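Complex shown without one protein chain; remaining protein chains in place.
Presenting chain A:
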Amino acid sequence: MTDLAVLSGAGKRVRRAAVDWTGIAFLAGLAVVILLPLIVTAVWAFAEVWRFPAIVPQRMGLGYWQDTLSRNDVWTALWLSLGITTTVTAISAAICFPAAYAFARLDFPGRNLLFLAFLSVQAFPKFGLIVATATIFLTLHLVGTFWGVVLIQLVGTLLYMIWIPVSAFQGVDRRLEEAARDVGATPMRVFWSITLPQALPTLFAAILITFVSTFYETDAAWLIGLPNVRTMPMVMISFINNALEVQYGAVLFVFLWVPSFLLMLAARRVMGADAFARGLGG
């Protein structure tokens, strides 16, 4: 996967070759297929009047932002979503990071087997797993509750919150730790002053991925949460199904994309594309 890095880095090397027509064709095609739908939808959010078949809106303005963002269901869902997402991410980090440290650095019986167990969750189609868990939640009266949604989403985060930090802890320079210990640092001191700071950027990336993907999670929130627990994506779905004013959904579209946009900015800095692909088994 290093080739991806090479490819993007090679951009700086100016080639005096022929014009890259293939690339321009791909670029045009992708712009139409990938960007245009998003731009059109975003324009809807700022269109006060856009009647078919006009190519551009008849009137632009922020009127619908006021309308949408003054809806109670939107704010209730936003706070609920942030609450669930923060809870899931915090619990996940609290239980998974120590486990990741153990998997990366300690030698204990059954280590490989247990790690394989986390991977093997990926062998099941996820929605089937959610249905199977929901059946158990029925008997525990967890369906339609805050904690039911937290638990099912928490399980979904386990793999990445262990897996990504494992490589972070494995990547820590052991010579620095040994040097610190040689000059008399206690194991705890070594962990806080040497190990943790080195692993921190990757741990932060794992937290960010977990937070954003939990925020947008729909499958489990739908099956376990509804009708009592309505997260932000559920409000978006009700806007789609109930065909309210087009603009309500469009405003929410722009508004809801913000966390993903932040993740994208962070991804460009912290993570290489190869991290994604390796995570997928590429």
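Here, a contact is a pair of C-beta atoms (placed from the backbone, for glycine too) under 8 Å apart; a residue touches a chain by one contact, two chains touch by 3 or more; residues count from 1.
By definition in this document, contacts and distances are computed from a predicted model.
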**Item:** Undepicted complex member, UniProt protein name, chosen from "Aspartyl/glutamyl-tRNA(Asn/Gln) amidotransferase subunit B", "Spermidine/putrescine ABC transporter permease", "Thiolase" or "(Fe-S)-binding protein"
**Value:** "Spermidine/putrescine ABC transporter permease"
**Item:** Touch with the omitted chain, as defined above, among A:V49, A:V131 or A:A179
**Value:** A:V131
**Fill in**
Had the left-out chain been drawn, it would touch chain A at residues 1-4, 6-8, 10-11, 13, 15, 20, 22-24, 26-27, 30-31, 33-38, 40-41, 44, 52-55, 95-96, 98-99, 101-112, 114-129, 131-136, 138, 151-152, 154-155, 158, 162-163, 166-167, 170-171, 174, 187, 216, 218-219, 222-223, 226, 233, 236-237, 239-241, 246, 249-250, 253, 256-257, 260-261, 263-264, 267, 273-274, 276-282
